[in-house]
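Yeah, one chain of the complex is gone here, protein chain that is, but the others are all in their spots.
So that you can tell them apart, the chains are marked A, B, C and D in the order they are listed, and the count of residues begins at 1 in each.
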Amino acid sequence: MKICKIIGFATSSIKVEGLGAYKLVILKNIDDTGTPTGDSFLAVDTFGAGLSEVVAVATGSTASKAVQNKNLPIDAAVIGIIDHISLLKKEIYSKNKEE
Amino acid sequence: MKICKIIGFATSSIKVEGLGAYKLVILKNIDDTGTPTGDSFLAVDTFGAGLSEVVAVATGSTASKAVQNKNLPIDAAVIGIIDHISLLKKEIYSKNKEE
Amino acid sequence: MKICKIIGFATSSIKVEGLGAYKLVILKNIDDTGTPTGDSFLAVDTFGAGLSEVVAVATGSTASKAVQNKNLPIDAAVIGIIDHISLLKKEIYSKNKEE
Amino acid sequence: MKICKIIGFATSSIKVEGLGAYKLVILKNIDDTGTPTGDSFLAVDTFGAGLSEVVAVATGSTASKAVQNKNLPIDAAVIGIIDHISLLKKEIYSKNKEE
Partner (left out) sequence: MKICKIIGFATSSIKVEGLGAYKLVILKNIDDTGTPTGDSFLAVDTFGAGLSEVVAVATGSTASKAVQNKNLPIDAAVIGIIDHISLLKKEIYSKNKEE
């Protein structure tokens, strides 16, 4: 799974039937200092994650298992909101400290 | 999903049976300013999206869920036409403003 | 799907049972001028595409839907021979002009 | 599969139902000298691998076969703890020597 920061939101009125039930968030991977990096991409979010929240994102066909309707063409979904990240025993992110 | 701009079209007369029903669009990812970037790729489009429109594209085996015939070897499909994109609370794309 | 040019061929006598029925072509993505670029890869071709032909290639598990035996470990297959490509209303490839 | 080193851990209290049973490790690919390289990513670990251990990681939809609940949106899972790696007949990693 990717470790991502939510950097924005997208809306779409004309889309595949059934997709309307889900919010589309825009994400970037974070690097080892917690900074967003690389290309942006879209994911379905069922957790109501807010701007700048750090989340775990599953990509590929497995992502559709994160939503109730398994027949949607979804290739990325938020699967959890990250509380805490430690790299080499050093804390690099803590949700509580950010708030 | 990828956030892409339609930059062209392709036609193919000799192809897998069943694919003939679908339009093939050529896309590029857009960067944080909305500019097309990186390599071009092909996707099936069932929405009749026009040149320069910004769309959401699902890739991988899940893409075939976007079309009626689920048995086609499709690895990318337009799943929605994007109306609006905001990054860090700043609007970077609005379909209406472009038209 | 990828837009690729056939740059070569490979043969294999020791391989997974059932694969013997299919030709293996070597491909590269083409860039916006139609020039092959990036890493080479292998795909199964059921269309008898020739050297330098431009083709659409499906990758991932969906590729096996392009051949009759769906139980083969195939991750890339030619799904059509491209006739014509236009980028931003400019024709960059036409099969007939090449011949 | 990727050859990775475990460089950290992540926790998530709000996540997809069923994911709670699994530990989330943070990994990087290793290069030919055994040094972690490239982007970090998350995987489910059912082996209790420790910090700095070298593991084999399966990615994509196949990863969910590594855990008991096959219906989870998992795209990366540790599938084994590596004992020994040789490249061009030269040993570049041995678990026992590291301990």
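Everything below uses one rule, namely that contacts are C-beta pairs under 8 Å (C-beta built on N, C-alpha and C of every residue); 3 or more make two chains touch, one makes a residue touch a chain.
Everything numeric in this text was worked out from a predicted model, so none of it was measured.
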| item | value |
| --- | --- |
| Contact list for the unshown chain, restricted to visible chains | C, D |
| Touching the absent chain when the full complex is considered, from D:S12, D:S40 or D:T59 | D:T59 |
| Hidden partner chain, residues of chain C it touches | 7-16, 19, 24, 26, 39-43, 51, 60-61, 63-64, 71-76 |
| Absent chain, residues of chain D that touch it | 1-3, 29, 31-32, 37-38, 47, 56, 58-66, 77, 79-89, 92 |
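Keep this in mind: only the chains that are shown with their structure count from here on.
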| item | value |
| --- | --- |
| Rotation angle (°) superposing Cα atoms of chain A on chain D, nearest 5 | 70 |
| Proportion of interface numbers common to chain B and chain C (over half same, under half different) | different |
| Centre-of-Cα separation between chain B and chain A, whole angstrom | 20 |
| Length of the line joining the C-alpha centres of chain A and chain C, rounded to whole Å | 33 |
| Interface hub residues of chain A, defined as touching at least two other chains | 60-61, 63-64 |
